[in-house]
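As you look at this complex, bear in mind that one protein chain is not there, while each of the others sits in place.
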């Protein structure tokens, strides 16, 4: 028997496979396709202080081995989540982790304070890397000073496990990771989407209503892997890795590069049951190589 | 008849389609497959002051819709190029542009000085963005100060058209573009490859001998397009765009986003005659929409 | 219950060089399929197609466990779906989306533009079962765009418009006498087609104070409510076409 339990700070996951914010809604959408209680955890769709309608249509463009989205954090706000959504999913048998967004530091604080009080949720993911909002979001995550400020501010009010989600749209991701670690993060997650653009050559127009959007999917995997490797070697707190994971082999690569847990994102759209198969595949891999504990794989790349 | 002539500074190209450095060798390798004199220009394989053996094998890894390389600027040095290679290709009927590399500013200066004297070559591309060398290369291109210094230093000794090739591995590519424009560049080209990594999950080892390498191909196209759009809107000198162009439609997208000329890179490996077909496709597109001058398309994206 | 399941290509019926019906067969029983439902089809073997493609369920046969789709070729995905061989495997997520509301008194008008007729065969079958009379108004740019009138003719009258006048009334569907004339015998309109067409019809339905449901298209990444990419503006904010739709009562839409 392989041990698949992993800890991200004080957050205990029954296995390293979780689903990425914004790609798994609130989990229930997948219950027809798979047993969601098998997951290590679910990072639910990004939350903001107030209701957000998100961006105008079109919000999606397919690209080579990937997609751009500019959803823009559509959600009904934190109070609605706490009152109506969380009660319905908190007993789904897996860890539910909120993805916290804000246009200002005050927003981040307000949402995090509410989640600090929320029983049954052990961790939050602080999203300072959303490329699809006019204010806040990625603007926090690509600037060392504001990344530090946001993390410190939330750390003051949030006492459970704080995971900070990093933007890949930076020159030195390892330095950003060190900054947020230093500012009190219990873990970092990466990568969020890359800022990209798609053009309709015939119409001579951008495809997305927002001109630019966030690139995800297997196309970004090589860059994501490199960043995880750099960050793993730069910090001490755990790394939650993602970016184009489509199958168990990809997940293993992210673990070898330094991820303690991984998130499955865009792959959920192509195959809504893929995350359970990734769990099985990791177990199989461990069995095949006599790995007793999946934690032994983390960062075990031979150089 | 569509006018396809474009100018990059004082460099005159008969059409906007050129081939990217490191993907077209010195041009002759393609003469069995296509009429290379049809090209707007050829950016030849990166040159350094002295002979370089490049990196150890393996130097290549395939990725989703792309590839990683870590060739590491293998070449026989500038003197060998000037004495033996350039004489053989200078009359190939298209513009030959050198790609200039260095580990130090002195290297860049030395190579550029020699090329300033080289009759028949009207422009150089200053590569401050190679991710595959231990010293110099990308280190210059991701730091505003050294990007400025390298550009200024070369500008002093190189009197013909100076194109500076930018690294996409930065937070603010538009600022980098402004800096090199300000430092005297006649044009910028982008993007060079993204720093990425590939892992062999079974061997638990990086695939490349250098651990990380440069990502190219259609996978990077959405990010490259976004960067070209940002840079085009930030500077006044022409932009030479590239990153995953596989066909004429892609090339048009890069032109609409702000490219005065484009470079075809990785696509040359998949289809060694693609660059001529891209020229034909651009002409066809102009005909179809009644565009009289390809320059009218540059940056003409409707927002 | 939504399913992810492999089907085999059972056969094609080509209507012309760019429109075909593809029949897919499942080895297992099908769940109930409702008019308006769609499927997300994974396009096999095309490196340029990454996401699934949504298609209305054109027909289904619960005896042979087949689903049929009416596909118009517009890009790589639809072209590849037209090139499969009998027996090839195709993966589907289905049934997705809501359904047309056939609770209505009296006759209905069904207006389809181009491949927008796809969801109306199942609708026609259900209406016929309920004894509700229907009239189909089908529009195309030219006669080459008007298909399957023989099939739909089994369920009701067929009215045709073509922009070039090569078949039926010349003009858009909205120019057809059935819409232009004072008397309007229909109690409900169902429509599917290009957005501008549906918006024009919605306008007319409002003027005539007649119920109207439109089946919308949208760019979708998932098709089952996970990505929030496929929104349409409604009177109650942005809602997902894939789960709250694709069928919307036009009163709900912020058109």
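Chains: A, B and C, in written order; residue numbering restarts at 1 for each.
Criterion: a residue touches a chain if its C-beta (ideal position, glycine included) is under 8 Å from a C-beta of that chain, and two chains touch if they have at least 3 such contacts.
No experiment lies behind these values; they were computed from the predicted model shown.
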Neighbouring displayed chains - absent chain, whole complex: B, C
Residue in contact with the excluded chain [from A:48, A:65, A:193 or A:260]: A:65
Contacting the left-out chain in the complete assembly, out of B:69, B:112 or B:230: B:69
Sole residue of B:29, B:106, B:182 or B:280 that reaches the chain not shown, by the stated touch rule: B:29
Residue touching the undisplayed chain, where the options are C:31, C:47 or C:75: C:47
Residues of chain B (touch criterion as defined above) contacting the omitted chain: 22-25, 29-30, 32-33, 45, 51, 53-54, 56-67, 69, 71, 74, 217, 266, 268-273
Chain C, residues in touch with the chain not shown (by the definition above): 44-47, 49-50, 85
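Criterion: only the chains that are shown with their structure count from here on.
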Both-way neighbours, i.e. chains that touch chain C and touch chain A: none
Identity of the chain that, by mean CA position, is farthest from chain C: B
Between chain A and chain B, centroid-to-centroid distance (C-alpha), Å: 34
Multi-chain contact sites of chain C, meaning residues that touch two or more partners: none
Where chain B touches two or more other chains, by residue: 65
